[in-house]
Structures are given as structure tokens and as C-alpha cells.
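Every protein chain except one is present and positioned as in the full complex.
To keep things simple, chains are lettered A, B and C as they appear, and every chain counts its residues starting from 1.
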Amino acid sequence: MATSKCSQAGQQLWAKMPKVGGYTRLCFAWSVIGFLVHTNSSYRITHQANAELFALTYGSLVTELVRDHEDPIEVNKQLDKIGKSIGVRCVDEFLAKADVAGLGLASQCQSLRDTAEVVARMGFRMFLGVGAECGAFSQDQKSFSIYFHDNPLSTFVELPPAGDDQMGDDLRKLKYSNIYCGIIRGALEQVNLKVDVTLVQCTLKGDEVNEIRVELKEVLADGAGDDYKEE
Amino acid sequence: MSRNASNNILDRPLGFRATPAGRSSDVSSVSLSAFAYVYSELVQYHQGRAASISELERRLESAGYGVGLKVLECVAYRGKEMKRETRLMSILHFVSSSVWKSLFGKSADSLERSIDNQDEFMIVDYEPITSTFVSVPQDLGQLSADAYVSGIIAGVLDGAGFSARVTAHNVQVEEGENSRPPTNATPGMPRRTEKAVFLVKFSPEVLERDATLER
Amino acid sequence: MAAVPVLFVIVGKNEPLYEAEIDTSTGIHSSSSGDLSTRQNYFVLHSALDLVEKSAWTTNSMYLRVVDKVNHQQVSTFLTAANVKFMLLHSGKGEEVVKNFFNEVYQYYVKLSMNPFYKFDTPISSKAFDTRVRAAARAYLS
Partner (left out) sequence: MGFLHLFIVNKSGGLILHRSLGPRAPSIGTNDWLRIGSTFHSLHAIAAEASPVRLPKNKNPSGADDGIQQIEGSGVTLKCLQTRTGIKFVLTAEPGTTDIDTALREIYVLYADCALKDPFYELEMPIRCELFTSAVDNLIERLEQSKMSAVR
């Protein structure tokens, strides 16, 4: 099993690293990523699915929600809740597969900045195959933004322009890609970071770029959100 | 009109996805996991609102039906020949090869006509994408997680004027039946024990029409 | 001689989804005296529908060319893969020209129909679609 051999080599190399600050280890981790996987992208799940089938399936879920709930604000909440159910699950895949590839990078997320880098760079790349950047860190390093242009979810989507009709106005209040916020919130909560996540810019509304704002609320000390209950 | 009115979806190439440099992103796939998670949530959403197993299957089929109507137009448009399928066998080949390739990256494993009744056909896929990671529990009996795909097929066929009842069935794979190596599963995953059989039952008027065209 | 307007209608399974009477020189709604959307023209289009139904299964090309001629008006039709009918009432435009117009509109129609918020066989209210169809008419049919 090629991957596990690399991971053992990775572990030995990693263990020999002199016990220095997280920063040097982080740089080492980046080089490991570069070496182990593709040069231009971090670890990507080898098995792929057609992006248009993905977009159409998500579209079918959203239109079903719009039919069942009508009120766009309620649909946004539902998308966030569904996203959270994905987030709490996909974080284990992220950790497991990054671990098997000998990265163990996730362990180095000491600061929110590291976490932001990992979520934006590796998370989006690993699951969606798109590049995302993080930035706009607040003074107190408690919040940051994730920026990305290529949004596989909204490939065919066009929201009706403002003032078209009542149904159009409703649709404009819809945050089509709100599921991303739930996914990030669910994933980070599983690793003891309680965050608020909101979609602040969306290309469907005419913005230049998609932006997700992440705000750290609380670092959970004990077991990872063990009073986990379905919201 | 939205701020950058010019990049209206009607002006961009079909399936265009923006990249920072504004060109079309050539990435035409997402991870299988991303699709699996969204599909899993779609199933859970419908399961929460369905009163019975058959209602859950109907709901998944109707979720796929709308997608099928779109896929029919999209695959035909991309075919560039500006052709429509007018014969029964040609629409079945269109589904089992062009539609399958466009959605699942490979053509269906086989297309068979049922021996005992003339109006039934079977499209077989040894690795249906929708049940890659699904384990249907005993208490849900004969539920097939691929009902969504049967809905897509029904949408394509009805749209093209070949109305049919399409149902998904998971059937045990006999020993040595499928020699092709597994493609879309994690290396550690064992070979699939079940294949998906999509049973297509055409309505009588379709068969009559096709028979008259034969003469 | 002012350009003669054309009447372009998209018909779904059993109802019109989109309608535009286009003055092919300006592309805006034609205001010429011979108001095209008279009941008589709709009758012409309607009767052409039956001819379309018949030839739909005998040819597998989407472009059905001229399916009907009524006094000096011609009806050209284009049938999409999902049997949505594009019908153009015009006074003898060239076959190639009409075909290019239909192909251009088909491209817009497919992109519009892929939007999850557009339900198949329902009226098309998108203004963007309307402006581009008129622009195409101006480009190809003037």
C-alpha cells in the first residue's frame, strides 16, 4: 500500500523534526503536501464524480426545499442545518485521509490562522477540486474570510433580477450556497471550535467573488461538543 | 439588473464555471465524496418526509425526473448533430451510452430486452454512483438507493416522447459475472455484491408508434 | 419598405411558453399596422401544430424547415430534444437564415432550462432570454 509506506516515512521524518515552534513544522507540512500529492493542489480524493450531476442534484435539493418551505429565510436555515450534518461527517474523512497520506497536518492547527489555511486550501481542494483563499483576519485573530471564485454548486444557477416578481424577490433573499456555512460550522465544531459562519458575498447576487465569513465564538475545552444533538 | 449584467448565464458557455482569471474552469469533476454527501442528505431529507418505503422511492424518482428532463436537452445540445431520437432502440442507446457517459463517466454495463415481455428493457450498472457508500438496512427491505437514477432515466425518456415506468432494483451479482475491475470506490472497499438493474417498461402507445414506424 | 415583422412562438406540450412579435430591423415590438398577432395568425400557427406532430416522428432532425404555407405566410419549425416547438411565422425568409436563428435560440433555451429554478414546460418569463431572442432575430432575420 504505497500511501501507508509514505505515511511511515512521513512519521519518522516528522518525529525527527527538532521540537521547534509550530511555524517551522507548518512549513515542513507544506513541503510534505507538495511532495506527497500534486504539486498544484493539496490532497485530492482520487475518485471523482461529474460536477454537473453534482450541481443538478444539489439544485434538486434546493428546489425541493423552496417548494416545501416557501420562505427563503427558512430555506437558508434548512441549508445550514443540512450543511452541518455534512460537516460533522466530512471532517472525519478529511482527518482520516489526510492522516493516511502522512500529512497529519490537521494536528498542527494551533491557531485560527492555521485552521483557516487548512479549511480554505485543503478542504475546498480536497472535496470540490477548487482553489480557495483565506484572508481578512480580524485584529483579535478571532475571525477570517474564505474567498473563492469557482463554485461548483451554482454552475447552472441564475437568480431572477431584482423586481421581477414576488417569486423573484423571494429567490433573491435565498442564499443558494448556504450549505457551505453549515459544513464549515459542523466540521469545526467536531474539533472543538464553536464558530458562526455566514455567506457574505455570492457571485449569484452579482458580487465579484464568493466570500464566507467565519467567526470564532468559543474553543470547547472538554470532549468535542459531546452534548451533540440534532438541532 | 445585477451589477455585472454582462456575465448573464445565457452569455456564458453551457456549464461555464468562473475562475479567478475569468476563464472557464476546466475542472469538470468534484470528489465522489462531495456527491455522496449531498446525495445522502437528499435521501435523508426525503426519508424524513416519506411515510413508506415506496413513497421514499417515488420521492427520489421525482427528484431525478426533473434532472432527467434537463439532461436530455443538455446532452442532445452538446451532441452538436441537432438530432432527436425517434425510434425506441435509438433512445435506449442514447440513454445507456450518451447520458450514462455524460453523468457517470462510462456507458452502462449492458442494455437487454426482457425475454418474456416485449415492452420491458433492462439497463444494468455494476457500480451505480448513488449507492457507492450506501448500506440499505434490513428493515427498509427492497428499497433501492438508485431510485434517483431511475427518475433521471424516466425524465429523459418522457421528455423525448417515450413515456415509460422506470424502477431501480439491486440484484445480487453471481460469481464471475462482472469481470471489470472496480473503478469508483476507495481502494480498501470490497468488490460490490449487488448491481443496479433499471427496469424500463414503455407505455403501449409508444410501442404502437414504434411498430408503425417500423413498416 | 419597412422590414416585415415576424412572429416567434415557443410551444410546450400543450401551451405557449414564450411569444414575441419582432420587427426584425429594430428588434423591438413591432408596431407596424399589420399587427401580426391577429387571431388569424394564431389560427395559422395552431393548425401548423398538427403538421408538426405528424412529421415529428418521421424525421429525426430538430429543424423541420417550412411545415406550412398560408397565403404568403410561411411557418418554420424547430423541435428540441424534449419536443418543445419553436415556431416562426415569416414571409419567406431563407432556410439557412431561419436555421441559424433557431440554433441561436436553442442555445439560449438549453442554458435557461438547465437552471434549477426553471421548471420544464412552464412559461419563460426571463427578460434576459427575451432580449437575446430579439437580438438574434435582428441578427439573422433582418
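Note that in this section a residue touches a chain if its C-beta (ideal position, glycine included) is under 8 Å from a C-beta of that chain, and two chains touch if they have at least 3 such contacts.
Please read these numbers as outputs of a predicted model, since none were measured by experiment.
Judged over the whole assembly, touch between the missing chain and the shown ones holds for A, B.
When the full complex is taken into account, the listed residue touching the unshown chain is B:V134, out of B:V134, B:V173 or B:L207. Residue-wise, the contact with the chain that is not shown comes from B:A36, picked out of B:A36, B:L92 or B:A154.
Across B:P13, B:G141, B:G176 or B:P190, the residue that sits in touch with the chain not pictured is B:P190. Think of the hidden chain as still there; on chain B it touches residues 33, 36-37, 39-41, 43-44, 47, 132-137, 140, 145, 186, 188-190, 193. In the full complex, chain A makes contact with the omitted chain through residues 1, 4, 7, 88-93, 95-97, 99-100, 104, 106-109, 190-191, 223-226, 228.
The rule is short, and it goes like this: only the chains that are shown with their structure count from here on.
Chain-to-chain contact here is organised exhaustively, every possible pair of chains being in touch.
Judged by contacting C-beta pairs, the busier of the interfaces A-C and B-C is B-C.
Within chain B, contacts with two or more other chains are made by residues 8-9, 15, 66, 70, 74.
Residue numbers of chain A whose C-beta contacts span two or more other chains: 56, 59-60, 63, 156-158, 161.
Interface residues of chain B, counted against chain A in their complex, comprise 1-4, 8-9, 15-20, 25, 27-42, 44-46, 49, 63-64, 66-67, 70-71, 74, 102-105, 129, 148, 183-187.
The touching residues of chain C, when paired with chain B in their complex, are 56-63, 79-83, 103, 106-115, 119-120, 128-129, 132. By the touch criterion stated above, chain C contacts chain A in their complex at residues 111, 114-117, 125-128.
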